[in-house]
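Only one protein chain is missing from this complex, and each of the others stays in its spot.
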Amino acid sequence: MNNQLNVSLSPHIHGRETTEKLMFGVVIALLPALVASIIFFGAGAIITTATAVISCIVFEYLIQKFILCKPISITDGSALVTGLLLALNLPSNIPAYMVIIGSLIAIGVAKMTFGGLGNNPFNPALVGRVFLLISFPSQMTTWPVPAGFATGYADAVTGATPLAVIKEGVKNGESVSELMQAIPSTVELLLGKLGGSIGEVSALALLIGFIYLLYKKIITWHIPVSVIGSLALFTSILWVFNPDIYAGPAFHILSGGVLLGAIFMATDYVTSPMNSKAMILYGCGIGLLTAIIRIWGAYPEGVSFAILIMNAFVPLMNAYIKPKRFGEEIKNG
Amino acid sequence: MMIRYKTSNTFPKGGIHPPEYKLTQNVPIKPLPIPKSVMIPISQHIGAVAAPVVAKGDYVKTGQLIASANGFVSSNIHSSVSGIVSKIDTIIDASGYRQNAIFIDVQGDEWVDSIDRSADVISKIELAPEQIIEKCKESGIVGLGGATFPSHVKLAVPKDKKCNTIIINGVECEPYLTSDHRLMLEKGEEILIGIAILMKALDVEKAMVGIESNKPDAVEHLKELAKRFPGISIHSLTVKYPQGAEKQLIKTLTGREVPSGKLPIDVNAVVHNVATAYAVYEAVQKNKPLIERVVTVTGKSLPAPGNYLVRIGSPVSSLIEAAGGLPDDTGKIVSGGPMMGKALQNTGVPASKGMSGIVLFRASESTRVEKIACIRCAKCVTACPMNLEPHLLATLSMKAMFERAEDEKVTDCIECGSCSYTCPAGRPSLDYIRLGKSTVMKMIRERNIK
Partner (left out) sequence: MSSTIIVTIISLSLLAAVSAVILYFVAQKFHVNEDPRIDDVQAALPAANCGGCGFAGCRNFAEALVAAETFDGLNCPVGGSEVMKLIAGMLGKAADETEPLTAVLLCNGTPEFRPRTTRYDGVESCRIQHNLYIGETNCSYGCLGNGDCVKACKFGAIKIDNSTKLPVIDDSKCVACGACVKSCPRNLIELRKKEKKDRKIYVACSNCDKGAIAIKACKAACIACSKCLKVCEFGAITIEKNLAHIDAKKCKLCRKCVAECSTKSILEFNFPPRKPKVETESITING
């Protein structure tokens, strides 16, 4: 035999999973939501999504090539996912230059300054979004009303989101039950007839994506279920306490970005905890903070802030919440 | 919460499902032709190296003692062939390093007279418990699952501890390997007698045999036979790697969890492999020392993969020859299973007691995937059967933070490889964890000396 044998430590076989496959799995899971948004928002959704995805990938390439001088890793799909998630968190009629600025912040500031994939403490897409929200508050809070596929990019009719309707109404002393008349019904919320960012339009499409992610074992149930569960629990308590000024749990879950956040943003591998106990705590934190920001905070929507705040606690959770190790506690049957 | 996991018959946390590739499960065991010369390493077990008791030029018979145990945790080595000792020299063996080995040029096949070579199955156990343990020690029996821990040490339970269950490992959770599977099918009765011998030696009433459900024929066969053996129960287990790991198997079968840093005997259990039970049967009933074992020779590129009864010391090349010859594009040869086995450096390595299989990989499937940045997906945490955090242990070892690695229980790692297997970023976490584990073990030993 003339060829030299390879020698390495065990294991000598490797599973079929790769980072690329995981990332593209997320992209596939996002497709229903993307399709739904195109149906509801028309050209604006396509333009915004394409701008965000392309600019994220280009920024990643440029930064790796010219600033970090590291090998180019845009093929791993992480920039694609970041771009897609950023777009899904934006209104469909936002000017393209803002999307590009958001992408630059997401990739350049939130991801690459920390060393690229795997090292960023905060979810890049959310950092981009929040940066835009703070910098361009008016554009970021005038949401186009879903008017169908034929809607043009610039001529979309804008209106308030259900959350904003409730928030403003309660502030003006109206009761929730009256306000509920002004906003879409729960079924409509589920199917996607609410004003809002591109991705949060159809709860059903997001849930299809969730099932796909679970089926492919890309994420576990812990984070989404604990986010939604804690939000539902907290808002139910308030609702039972005083239904006049607090909206019910179904409304809170289906309106706004809770589902998008819980399923796709909070579960981001890099910025979420690494064991199931910590994941549940993290999810509950997000749910609670979302409810608090929505009900008492200045903004009508709080998912992005809640996730970013909990991102900051992840290193602490990883350091102090440990899985119960095998054989740690003696229990003999 | 005290929820006993009974819905599926496996250990509760972690584990992976690698593709099985049990190519040889229907191939009966064939004796491998005796090679022209054998090289018998004098260290085929955990513990002290055995001391050679033969010299160059001596004539030895098959089954004759050629190296004797050097201390309690050590094992006798017997000649697997008859012939002339040509030299005692170093050879690169499966450990990856040069070890002393006894080279024997084969002449005929003359066995030591006291060995019963008939095919009769003797089920009556005549020896007393102490005699059984002594017999295992004399016959050089070691754990044949791969760890090669001398069996008589496991049988000699310390006075302050008591064993009440023998666990017999017929799981064979490693992909590719089928040697235990075939042995259970073909030597089922002998194995059960071997288990009865072990039960007598340890004075226990209960033995549990765990077999994964991907071997239904073996489960049925042993269940049928076990009706005649009181106290022995056969359990079909849900397939999951690493079910065959000692601690995981005890958890699966009895629900007991071996505490961190303790041994199975601390939860009143002793674990033996089915192949060890068979070797015990042969030693006690047939007076035959451990000079041959069943080795699965397999690989997707091999023309005729099979299970062979191999004399210890036969070169791996002779095994591959019997299975159809070495394919040209072979990139890696692994001794043992693909998850925990050791890669061999050449085909001149001799078969040893711990070699349960030879797995060949094509060049294309033998290299590791490229390693990229950890994305903290926590799949290694989910896969770890010991519930450790492999990503953290690997990082700590890489950065030489061994004190912290010790706090994170790096020493609990069973080196099953689930973390490296499952990592989507292709990170070889276990390589680093092994370094951390060995360094921490050394630190602990040094501390204990002080």
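Going in written order, the chains are labelled A and B, and every chain counts its residues from 1.
Here is the rule we go by: a contact is a pair of C-beta atoms (placed from the backbone, for glycine too) under 8 Å apart; a residue touches a chain by one contact, two chains touch by 3 or more.
Everything quoted here is computed from the prediction, not taken from an experiment.
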Sole residue of B:A48, B:V73, B:I92 or B:L309 that reaches the chain not shown, by the stated touch rule: B:I92
Hidden partner chain, residues of chain A it touches: 4-9
Hidden partner interface residues of chain B, rising order: 90, 92, 95-98, 343, 345-346, 366-368, 371, 428, 431-432, 434-435, 438
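Methods note: only the chains that are shown with their structure count from here on.
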Chain B-facing residues of chain A, complex: 1, 3, 5-15, 17-19, 21-22, 73, 76, 78, 116-119, 220, 269-270, 272-275, 318, 322-333
Chain B - residues contacting chain A, complex: 2, 4, 13, 16, 18, 96, 175, 247, 251, 254-260, 262, 267, 326, 328-334, 336, 338-347, 359, 361, 363, 365-369, 372-379, 381-382, 385-389, 391-392, 409, 412, 415, 417, 420-426, 428, 430-431, 434
